[in-house]
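As C-alpha cells, the structure follows; a few thoughts come after it.
Excluded from the complex is one protein chain; the other protein chains are retained at their positions.
Up next is subunit A:
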C-alpha cells in the first residue's frame, strides 16, 4: 500500500433539488488495490461515481489526485487525469464494432482520416495484454457479443488510455458463474498491473473475492472504509443495511439516516481505519 492515495475525496455533497443524495462523503482509492464500494439501492453509489467521472457537478467537497487538488467538471477532465468508468449499462454502441467502440470519442487519425490499422492493432494488444481470448474478431459488432464479452470490451476500453483509476459499476451483475469468474480475474489483474480500481458491487462473494478495501455507503453517507481483512461478511451487511456495525459506522443515535451532514463529519473520520 502506497502512502498517498491516487484519488481522495473529502466532504462531497450532492443534491438533486431538495433531495440530498450525498452527504459529506469521503473516499480513497490506492494504486494496486481494489476498493469495493458497497451500499444498498439508492445509497448513492452511482451518483458518487458520476461525480468522480465528471458527469454530475458536485455541490461542495474536494478532489485530491495524487495529493494535488483537482477539479473535475466534465468526463474529459476525468479522462485527462486517467479516470475511466465502466458503467453498469456498459455504454457501448451496438451498431459499432469492438475497435470502434474502444476508441469512441478518442479516435486515432492520420490527417483527418481515421487510422483504422493503428486502432485495430492497439485494441488487439490491449485485449491480449488482458489475456482475453474469447473474442473471435475485433471487427464484429458489439451486438453479437455475449454479456461477458461486452463487459470485457468495456473494461478493455477503460484500460486502453493509460488510465490510472478504473471504476467498475456492478460488472458482474448480469453475468453467469463462469463469466463472473473471468471478469473478477480481469479486475484483479487490473489492480495487479498497478491501477487503482473501484468496484461497485452488491455481491458480497465478489467483494470478498477481489477487494483490498471496502467502503460502505448508507443513505448518502460514507459510514466506513476499512481493509477487507479487518471486517467480516456480516459486518459489511450490517453497514449496508443499518449504517453501523459495532464500533464501525454511524454513531448509534444517528442511525436511521436522519443524521445531518454536520453530525456525520464527526463520525466518518473515526470510522476510517
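In this section, a residue touches a chain if its C-beta (ideal position, glycine included) is under 8 Å from a C-beta of that chain, and two chains touch if they have at least 3 such contacts; residues count from 1.
Just so it is clear, contacts and distances are computed from a predicted model.
*Asks:* Not counting the visible chains, the remaining one has a UniProt entry; which protein name from "Anti-sigma factor antagonist", "Xylose transport system permease protein XylH", "NADH-quinone oxidoreductase subunit A" or "Phosphoribosylformylglycinamidine synthase subunit PurQ" does it give?
*Replies:* "Xylose transport system permease protein XylH"
*Asks:* For subunit A, which residues touch the unseen chain?
*Replies:* Touch set of subunit A with respect to the missing chain: 55, 74-76, 79, 85, 87, 89-96, 100, 104-107, 109, 112-114, 117, 120-121, 123-133, 135-139, 141, 143-144, 159-164, 190, 193-195.
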